[in-house]
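Heads up: the structure comes next, in structure tokens.
Just one protein chain is left out here, and the rest sit where they should.
Just so it is clear, A and B label the chains in written order, and each chain counts residues from 1 on its own.
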Amino acid sequence: MITGTAFWYASRATGVVSLVLFSLVAILGILVNRQGRLPGLPRFAVTGLHRNLSLLTVAFLGMHIVTAIVDGYAKIPWLSTVVPFTSGYERFWIGLGTVAIDLFAALIITSLLRHRIKASIWRGIHWLAYVSYPVVVVHALGASKDLRSGWLLALTMATVFAVITAIGYRVLKAVAAVPRPGRVPEQLVAADQTRADRTWTNKIGSLR
Amino acid sequence: MSERLRVNPILCTGHGLCAELFPEQIDLDDWGYPLLADQPVPEALRPLARRAVSDCPALALKLIADPR
Partner (left out) sequence: MTAGLRDTATSSSAATNPAPHGLPRLLSATGQPMDLGAHLQVHGPIHYRGGPRMLINTLQSAGLTGRGGAAFPTHRKFTAVANQKGTPVVVGNGAEGEPASDKDKTLLWSCPHLVLDGLQLAAEAVGARKVYLYVHRDPKLEARLEVALAQRDAAGIDRLSVTLVGAPHRFLAGEASALTNRVEGGPALPRFAPPRTFERGVNGAPTLVQNVETLAHIALISRHGASWFREVGTGAEPGSMITTVRLANGGGGVAETAIGTPIGELLELGTQPARAVLVGGYHGAWLSPQQARTLTLSNADLRPLGAAVGAGVLAALPPDRCGVVESARVIRYLALESAGQCGPCLNGLPLIAASMGQLANLRSVPSARGDLHRWSKLVERRGACHHPDGTVRFLRSALTVFAEEVALHETGRCSAGTYEPFLPVPDTSPDHKDDWS
């Protein structure tokens, strides 16, 4: 017979995995946006990993939620899955988790439908990822004592540090490849400075 | 029904996935932007084309009915 304790541990464990996966997904998402590459991998792999890992995250998140509710001890109602701050147990911290679920659902659903909805809507909702990340981290630190000490704390710090670094990288490379009116004058300056020795790399070639 | 690829040059920011996924009809220019073959996509290659359309991070690539 599976005891309440087993579900509870499962929830905490899948929670940690979800957090780590989510951090990876966020970093990969930033990499896609900045047209970054992973060594040895083609470009479509960065995008592919970002999407596939996000679906894996949904799976672990699902387990994290179900096990938490099925476990009898905390008596978190099913309603709390979608409506924030309705749980009797640790109302605030669980509530944050629910907020994260709602945001995550918006991200996933719009992304699955991205070819059917307006591009600007998809993009706008996707920005919510930056909102959901701190919510997830605060929920993780507050909802259980696990992450506040030992190697789990170290793991949490490491993932947060990695995500913050990725965000910093995105901000610094903010004027990167996107064509826009403001870049016209600088292109002219760059072209003026071009010397005779021009080697064009056919971008396909860099795959090999 | 004949189909061909079309890229929205304003949305396109030169990610280059399309050329990796569908090299039969998509090449990249000197600056990383797609050069599409000026011909319809043969039936056999449609799945590749659809994958390229689906994976474009900028939603810039589309498969449209070929009017010609």
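Note that a residue touches a chain if its C-beta (ideal position, glycine included) is under 8 Å from a C-beta of that chain, and two chains touch if they have at least 3 such contacts.
Small disclaimer: the values here were computed from a predicted structure and weren't measured.
Asker: So which of A:G40, A:G150 or A:G182 would be touching the chain we can't see?
Answerer: A:G182
Asker: Spell out, residue by residue, where the missing chain touches chain A.
Answerer: 179-192, 194, 196, 198
Asker: In the complete complex, the non-displayed chain touches which residues of chain B?
Answerer: Residue positions of chain B that touch the missing chain: 8-14, 29-33, 35.
Keep in mind that, in the parts below, only the chains that are shown with their structure count from here on.
Asker: In the complex of these two chains, what residues of chain A are touching chain B?
Answerer: Chain A reaches chain B through residues 32-33, 35, 42-44, 47-48, 114-115, 119, 122, 177-179, 200, 202-204, 207.
Asker: Within their complex, state which residues of chain B touch chain A.
Answerer: Within the complex, chain B touches chain A at residues 10-11, 13-17, 19-21, 23, 27-28, 30, 32, 53-55, 57, 59.
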